[in-house]
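With one protein chain withheld, the remaining protein chains of the complex are depicted in position.
The block that comes next holds chain A.
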Amino acid sequence: MKKAWRSLAWLGVITVGLTALLAGGVLFSTATWAPKLALDLEGGTQIILAPRLESGQTVTQEQLDQAVSIIRDRIDAAGVAEAEVTTQGGQNVVVSIPGEPDAQTLARIQSSAKLEFRPVIYTDVATSSSVDSTSSPTPEPTDSSSPTPEPLATTATAAPTDASDPNWVSPALYDEYLNFDCSTLEDTNANVAPADEPLITCEQDGSFKYILGPVEVSGETISDATSGLVPNSQGVSTGVWGVFITFNGEGTEQFAQVTERLYGFPDTDPRNRFAIVLDGAVISAPTTNAIITDGKPVISGNFTQETAKVLADQLKFGALPIGFEVQSNETISATLGTTQLQSGIIAGLIGLILVVIYSLFQYRLLGTVTIASLVVAAVLTYLVIAILSWRQGYRLSLAGVAGLIVAIGLTVDSFIVYFERIRDELRDGRALEGAVEAGWKRALRTIYSSKTINLLSAIILFFLAVGNVRGFALTLGITVVIDVIVVVLFTHPMLQLLAATKFFSSGHPASGLDPNALGAVYRGRAQFREPVVAPKSGASREAAKRQTIAERKAAELDAASTRTKGKDS
């Protein structure tokens, strides 16, 4: 009794908690009471991306397919919004996403995210036009260490021996460097400098100008990237957001070699520094404080939590094979009209009414427990979906609505399994309260094992599949978990309480748990009886008699066989 009320109290706490969370989201954040709808039901934004091509360059279908796949991964990593990504006219990539994309989302989709690690050869504070800037770059390279390459002199001497070699700087290059204007960085075609050539570029915010050596470690060797707060050497968080990179074996080795060489330069020399270049612009150029051999560098720059996550996701899924620019960005209406959603909901209601009628017909008043449980499950599902739509960008598509309606069947099955077990126990002659407990123990095992199968499919599909399938898997997973919560915290306690009422425990014919109708002989509380085969026809009586004899014979036979081995049969 007490336990039953406690379970119901827990359910109340969960429901109130979820409601409070959602209410808080609505009041203080961007949540809405109604779950957001997906592209097919609500429409959204269609972004057409055109490849940035130099004259004469063409884009292959293979590159486009690769780009589509990478862009989809990037969008998926941001939540479960069920975007549509496709190609158009063998030239463009079309991304349709629900809602209005913000600048972050656009950046996430379109930027190529080509990451390169290049050694710094020379750097200086950027000025828009001055040639003879004398101010020093940050890690104060003093004039005595003469970081300023004497281009005309050095070029002639020898071919460069490594990526940090000032011999890379030819007079022409130095001239270009001097005339390079950081404000034009955005306009220049970013990814153009070949990997084995030096690169002139600027810090992303245009504060510093660099001459960088050829690429030493490329982004393709990154095996994973995550974002988080960067800890200091004591492991205490510094409050600065960064991107944590994990290289594969090749990248680790290359990175170790480079840091070893750079560590050899005094830290006042710009050549001690290492530039992390994203799409042609320097994110940051830290000094080399140690030889990094574990292949796990951290990039910190001017990141916010959001920009760090965007970059991490981009690095994880790789660079786009070509750069893209947004050609058009327009709202798009729903592909399925509101009539589809309305019809779906009407169909669901009709189905639900049929389920209610069938339950009442089959289980009489016990059917009301089914209906009440379904209502509780529906409320919880609604709350969870609304919260997910706020926190995870979950969007309800028409397929999702259909999936939820179908989940009714799977949810009701838990109750059916449970009720049938109770009936089985009643047939075995138990009193109702005992039958509820014994039936529950058996039913719970079945419910747990069968729901595990459903949960497994949801989890595996969610983590391994992409696109629409993930949204579906999430819906399935939610309904399975809620189903178990409802049957444990609502249906069972309700039955415990009902079993104590006179109406049910006396086995009223309308209760659905009438022992007489179930073929059991009921003798009062806690009195048991052996299962009774209700003889119906002559044949079955005969069968019962024969079986008893058969049993006796079998026992005799058994006894005989144990006395004298091998004498049976």
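Convention: a residue touches a chain if its C-beta (ideal position, glycine included) is under 8 Å from a C-beta of that chain, and two chains touch if they have at least 3 such contacts; residues count from 1.
Just so it is clear, contacts and distances are computed from a predicted model.
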Among "Lipid II isoglutaminyl synthase (glutamine-hydrolyzing) subunit MurT", "Peptide/nickel transport system permease protein", "Protein-export membrane protein SecF" or "CysO-cysteine peptidase", the omitted chain is listed in UniProt as "Protein-export membrane protein SecF"
Tell me which of A:E84, A:E216, A:D279 or A:D313 is the one touching the absent chain.
A:E84
Out of A:K209, A:R273 or A:R423, only one touches the absent chain, namely A:R423
Since one chain has been left out of the picture, which residues of chain A touch it in the full complex?
40, 43, 46, 64-65, 68-69, 72, 84-90, 94, 330-337, 339-340, 343-344, 346-348, 350-352, 354-355, 358-359, 361-362, 364, 398-399, 402-403, 405-406, 408-410, 412-413, 416-417, 420, 423-424, 427, 442, 445-446, 449-454, 456-458, 460-461, 463-469, 472, 476, 517-519, 531-536, 540, 546-547, 549-555, 557-558, 568-569
